[in-house]
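The structure's right below; bear with me while I get my questions together.
Removed: one protein chain of the complex. Kept in place: all other protein chains.
On to chain A.
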Amino acid sequence: MNEVVIDCLGEACPVPLVKAQNKLKEMAVGDVLIVQIDHSCAMKNVPEWARKDGHNVEVEEVDDGEWEVIIEKTH
């Protein structure tokens, strides 16, 4: 199992979403992608897309206005 972190701090919507989508495509089933974001709309649309796509998703608030979206690729 691989763990990949992408740093999207300071990136506005929808850059984190597109970056996460591109990255997840390259990864293998079972791998975990961690997206670091500080844009609250990315905190909504990144998990929404990943859940709709059927992956396991968790959101963690790591600091004031800073989140990590943890996506486990399931298929």
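Methods note: a residue touches a chain if its C-beta (ideal position, glycine included) is under 8 Å from a C-beta of that chain, and two chains touch if they have at least 3 such contacts; residues count from 1.
Operating definition for what follows: contacts and distances are computed from a predicted model.
A chain of the complex is left out here; the name its UniProt entry carries, from "Dehydrogenase", "YeeE/YedE family protein", "Lipid-transfer protein" or "CRISPR-associated endoribonuclease Cas2", is "YeeE/YedE family protein". Although one chain is not drawn, its touching partners on chain A can still be listed: residues 9-11, 14-15, 18-19, 22, 38-40, 43-44, 63-66.
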